[in-house]
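A quick write-up on the structure given underneath.
Only one protein chain is missing from this complex, and each of the others stays in its spot.
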Amino acid sequence: MTLIDIWLGILQGLGTTAAVTAYGLVFAIPFALVFGVAQYLTGGVARLLVTGVIEFWRSSAVIILLFVFYYALPVVGITLSAMTVSAMVLGLNAGGYASQAVRAGLQALPSGQREAGAALGLSRPAILLLIELPQALITMSPTFVNTVIQLVKATALVSLVTLTDMTFRAKEIAQVEYNPVAIYTALLLAFFVVCYPIALAGRWLERRVAAPGSRANGI
Amino acid sequence: MSIQSDTIVDIQGLNKWFGALHVLKNVDLAVASGTRVVVCGPSGSGKSTLIRCINGLETYQQGTLRLAGTMLGLSARETAAARRQTGMVFQSFNLFPHLTVLSNCTLALRRVAGRSRAEAEDIAMAHLEKVRIPEKAQSYPGQLSGGQQQRVAIARALCLNPRIMLFDEPTSALDPEMIKEVLDVMVTLARDGMTMVCVTHEMGFAREVAGQVVFMDGGCILDSASSRDFFGSAGHPRSRLFLEKILKH
Partner (left out) sequence: MGFDLAFALSSVPTILGAVGTTLFVALVSCIGAAATGFLFEMVRRVGGIAGLLIGFVIDFIRSTPVLAWLYFLYFVLPFYGIRLGSMTVGVMGLSLYYSGYLAEVFKAGIDAIPRGQSEAARALSLSRRDAVIHVIAPQMLRNIAAPLGNYFVSILKATPYLAVLAVPEMLGQAFDIASETYRYTEPLVVAGIIFLVLALAISHGVKRLEQRLLAVGAR
């Protein structure tokens, strides 16, 4: 096998990597928004419950969560595909992190924003949707980009539950060809090629958000 | 008094560039021991850069700058030795936030002057008393008001027993009600005969203590006169305009 063959072989797993990432975001984004906002709005027992759910997904080791759900769900009678279990676990883990960005973004807004909304006669949900969330999402957008990168990298885990992503392909190739240097360098490079442009986009976003006179900073 | 024979700062034909920006243009200035010089001028006029050149915080490209007889910038060791003759007070205080007021004052005494802890603390306390804040010796800078921090910064600079004190807009970062307590300390220091170069817009202070007032604009010294002449009728039209502007405020 030439280096090109190895590289192309690994890239055959790119589709699965991309699919798990995209499917994972379907879990991550709603979770982050709903639970981040809930943690911001609630108090008392309700807040404890919300925080408990977030902490479960955020504070567990994602690799253990993946195995637990992969093996335990069928035991309680829930059979999901490896793809769905992976997307759910990786997505909710990433969503747990992103929810903290949502909450922090909301909390960082000056209270005058909410008061101004109330003074205009807006209802609480309207204030949240029209005034608070748009501002918080802008300031937090660089953090979301980071979460996406963490999610892409975490998809390497799905190779352990039999999905043929890039990491799985690398291990398959390693079984027929003893050339670990080329194979695993190619694997690292493959992830770099995917993640680095996202990281650069995040940095660009960060500069824009922090730029003087931008909406986020003009508050 | 043979003031002129005992020149502590002697600047001739000083030029400095930041990249393409010419920030000091042929500056001449002499400061005699025991005198007070106030430097004023609009922002961006080069006055802060000039005072930072005097203790070697900034380098220069042309001209000569002698501090206590040493040409600055030739040898790092000699520059460092000459700098030990100076004390500097910054606009933003620059106290060390992780050290108590007392430790801020004793740090250089112990590390530079090689004093024992007990000696250093005695000297530091004496200076803290001079700036009327000995009761805060064990506080951290973050627990003090701006005026108190700046007085501590003055005490810290005095600890090494400098021959000249450099003040870089010491009251510009202060709330109006705190300016007086800092100026009072500076006036006392002047009355005790300390040699001072002070960048400030506090014209009342200049009138009270300065022997010489220097007006800078665009990197040049436009006007340099005794304080009586400067505030009197004589003087450069630009400095008159500047004076009228800031005295209105």
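Letters A and B mark the chains in the order given here, with residues in each chain numbered from 1 onward.
We take it that contacts are C-beta pairs under 8 Å (C-beta built on N, C-alpha and C of every residue); 3 or more make two chains touch, one makes a residue touch a chain.
As the structure is a prediction and not an experimental result, all values here were calculated from the model.
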Displayed partners of the chain not shown (whole complex): A, B
Contact with the hidden chain (one of A:Thr42, A:Thr84, A:Gln113 or A:Thr185): A:Thr185
Among B:Ala30, B:Met71, B:Leu107 or B:Cys220, residue touching the chain not depicted: B:Leu107
Touch criterion as defined above, residue of A:Leu49, A:Ala72, A:Ala108 or A:Ala210 at the omitted chain: A:Ala72
Subunit B residues that touch the omitted chain in the full complex: 55, 57, 80, 83-84, 86-88, 90, 92-98, 107-108, 111-112, 140-143, 156-157, 160
Contact set of subunit A toward the excluded chain (per top definition): 55-56, 59-65, 67-68, 71-72, 75-76, 149, 153-157, 159-160, 167, 170-171, 174, 180-181, 183-185, 187-188, 191-192, 194-196, 199
